[in-house]
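Removed: one protein chain of the complex. Kept in place: all other protein chains.
Here the chain labels run A, B and C in written order, and each chain numbers its own residues starting at 1.
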């Protein structure tokens, strides 16, 4: 394998990432938790745990269930609230050797705009992700990403508060994700994160109780990869802004599928719970893959899946 | 374990099943294919492969991809069309020792009504399932189950053609499955099948081509179980008609989760590809479970998941 | 090809012997009272991974004796990895024998069997049957490298003439095995082939040019393996005797029918495929 350097950097609006790998919000703390196990300077960035206007203790326990090739979580946005967060946490992000992206959640349009504005004022934060798709909060949370009009309004309100790159995180729990993606783009999103977790549930057949304190939760991990990949593919055909593809990525091959489907960068969440060395392995593997094919930049493969191939044998009968 | 008999029979409208296990449409042929491996008299019934008005060669190949804890399929409703089917196939169903349920797919409301009427005229067919949720056909197929009004219209039209029990099969690829379930009930469905496959995709990173000839496919198997279980739970709270829960059931414990969530019967599809002995094992396991708990009928556990349990520590802050 | 599936059932077998023929190539002997007796050349079984965590996997029946059958597989994914951890005495459930095997009813006298990679697993039974019937059998055996030409001696012992090719030239000719077949001085009167699709296409091509018929054992991704899901299809001329029961009218400009590799196949006549 040649030692020629390949370019793994990508752009999300005005944000440049040295590597196209973002650690998914809520999965990676603020990075420090994983620092003993991984060289943080070799990941693209960390999307921080979502923060809300008020402190939240989060959901009752249990909050996690392992499922076939995946897991359900219902953390419920446990966080200290924006005031405490700005005072105690954000300053510590300054010395991380990778890009730090804030994540904002809320229960009203005003919430999102308020927290977004306060967070975006801090230089430690390179960009803001709007989590309008958390399935684990009592009512409102996910509703935004499930409704094109609400999506447009909340993104517009957040956009007005900041010039920082704005990533909008979409939900897979919708009939037509492309329509929602278009609204987010039109309302001013610089990039889209596709997707958050898929809603699910598990029941303990001994006690007859739900296995999550919150009853329902969000499914992540390899189980949802085909679902997430299709969402990325459909969104990529509907918008022109870059996409951070995520959902079940745990190997370089998985990552490549997402780039080919149209993602400019990828998110890695649950895979860190399998093995914290995965993000570095993916970066190494992407470089090797590009070198083997004499490609110079990861950007050359984005959206290149060849879906035009026809098959002569398709046969539909005489439909009306 | 006591030898006391337990009652595993269930009702779907006027249809009585001796066992609460239906083999999922498209997964079990007409039963004969599996007869060497399983005692068909010990399964509740077989939902036959969906049939359409005109013959269909189905989708280009490849049609199958294995994914983590699941698989994608895009068969594309290969079938000989209703004329040929009634002439050649249906008579052979008469000697099967279990209930035979027809499945009808289509591309227009008229299609569904026409095929449903022709099929329902045959005594070999005990009930009809309307597959309004196949994700693997070019355009229309799934649209019905993704739109409450179309659902109401197609179910209403099918209902008018027959007095046979009518099961309507719903799609998980929607924002609000409960709303669609209510429409199906109001339009005259006797039972609901929840759910069909989840839309997904896979890409070959060597060739850059989709791994399915149809580009996209339907995800089934244990990977989707938490998604399917939540769909059953939500539908069960929205309707009063019985539900056939399905999606990733491969063990007695999985089956019990679906009964507890509100299913009156279960569908088994992909698990037959893991091990054809699974349907009989589930029936044995259900009987043993009921006996252990001194329960007399499987009907006693339907919908009994206890979701009322509160947790004193939930804490939401001062939201507006 | 005649339906041979009547004796299929789930066999709960015990691993009687295990041999790693090459790195990543495993031969498992199965103690199974009547699996071996029922199996015909070219049939396969669906091996059920004991963890129950994945779909059953299609594997050719390599050897078949009274109470011992065997499978031979290349570890290439999750399920074959799991099967490779099985040890003597462990249990392995298999459904089978399945599918329609090679059609040897024409009583060919001089047969070339072309096998590539894991295809070798479906080559021994037809070779033995043909030799027992007095035919000349040449095995054209291709692999990436010498070490992966597994169990070649076994075929020689059975009475096959051996011709080998490897991608790296470490044994036999360097190049594709079909190039060797093409150069055969005396042409066989029938070709049987099992291996990766590109090899099968090349075999079909050579056979067509030779003017002889070829039977190909296809590999496709399976789900059910028993004809229940229509996932493993391949397009066939509607006139083929193997075409499934399906309306034959030439509608929509199509004269093909999709046949199930697991049920109508896995062996098809090359000249009836429309791939």
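Going forward, a residue touches a chain if its C-beta (ideal position, glycine included) is under 8 Å from a C-beta of that chain, and two chains touch if they have at least 3 such contacts.
As the structure is a computational prediction, the values presented were derived from the model and not from experiment.
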item: Residue touching the undisplayed chain, where the options are A:133, A:183 or A:270; value: A:270
item: Omitted-chain contact residue, chosen from A:13, A:81 or A:285; value: A:81
item: Touch with the omitted chain, as defined above, among A:62, A:172, A:210 or A:248; value: A:62
item: Residue of C:14, C:85 or C:107 touching the missing chain in the full complex; value: C:85
item: Absent chain, residues of subunit A that touch it; value: 26-29, 33-34, 36-37, 49, 54-55, 57-58, 61-66, 69, 71, 73, 75, 78, 80-81, 84, 88, 250-251, 270, 272-277
item: Missing-chain contacts mapped onto subunit C; value: 51, 53, 78, 81, 85
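FYI, only the chains that are shown with their structure count from here on.
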item: Taking each chain's C-alpha mean as its centre, the one farthest from subunit B; value: C
item: Most central chain, judged by mean C-alpha position against the global CA mean; value: B
item: Whole-Å separation of chain centres (CA-atom averages), subunit A against subunit B; value: 32
item: Geometric centre distance via CA averages, subunit C-subunit B, whole Å; value: 35
item: Whole-Å gap between the CA centroids of subunit A and subunit C; value: 45
item: Junction residues of subunit A - those touching two or more other chains; value: 68, 313, 315-318
item: Overlap residues in subunit C, where contacts from two or more other chains coincide; value: 53, 235, 251, 254, 256, 258
